[in-house]
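Only one protein chain is missing; all other protein chains are in place.
Let's look at subunit A:
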Amino acid sequence: MASFGNAFSSSIGKKLIMGITGLFLISFLVVHCFINSLIIVNDGGLTFNMGAHFMGTNWIIRAMEVVLFAGLLAHIVQGFRLVFQNRAARPERYAVNNGAANSKWYSRSMGLLGTLLLIFLIVHISKFWVMSRFTGIPTVDANGNHDLFAVMVETFKNPWLVLLYVLAMVSLAYHLLHGFSSAFQTLGWNHKKYTPLIKGFGFWFSIIIPLIFALMPIVMYLGYIN
């Protein structure tokens, strides 16, 4: 009888889930980065708050938010399961293992980098998202939109949080440096014509997006945007 069988529970199926959810989370990064970049207008947050208002009220975005959390959860749960299963595949470790001779450290540390990102996400979501959706943002701006920008300015007065955000973005950059092209390899898209493009694009994407994100708390802390 024809069935999907172990399509998703097999070793390749597990990779497929990581790859698809990973690429989906990458697409979310682009949207998030664009909306946040509106602070560059430097108009006391009016434009940014308009963007935040749109993200908070548009029903397509709100529906995608549920998909986003589902994708994030799948990526995290599957990621941890893979870490433990893969460790179990080598019960006795090597006394000497020269991993640096054959692979990049960050490709061997996706679990660690992902865990750092998870810790960051817990702080990040509790600082901004919970307030936006549930507890409510205390003030409104001149346009009558919730003043999320003011929350940002307040949050990034704390140098420790700025440091946490910058370090998290370094983790994100390394996570993406492996994850971006790795997802395409997992999907089977390894091709002499396309792979150099994917790798090149993935490299710059992995640097530029986290860099833009990291610059936001820095410029706010330094008072360039307020």
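Here, contacts are C-beta pairs under 8 Å (C-beta built on N, C-alpha and C of every residue); 3 or more make two chains touch, one makes a residue touch a chain; residues count from 1.
The rule is simple: contacts and distances are computed from a predicted model.
Asks: What protein name does the UniProt record of the undisplayed chain give, "YdbS-like PH domain-containing protein", "Polar amino acid transport system ATP-binding protein", "Ectoine/hydroxyectoine ABC transporter permease subunit EhuC" or "Succinate dehydrogenase/fumarate reductase iron-sulfur subunit"?
Replies: For the chain missing from the view, the UniProt record says "Succinate dehydrogenase/fumarate reductase iron-sulfur subunit".
Asks: Which positions on subunit A touch the chain that was left off?
Replies: Spelled out for subunit A, the touching residues are 1-7, 10-16, 82, 85-86, 88-99, 101-104, 107-108, 110, 178, 182, 185-190.
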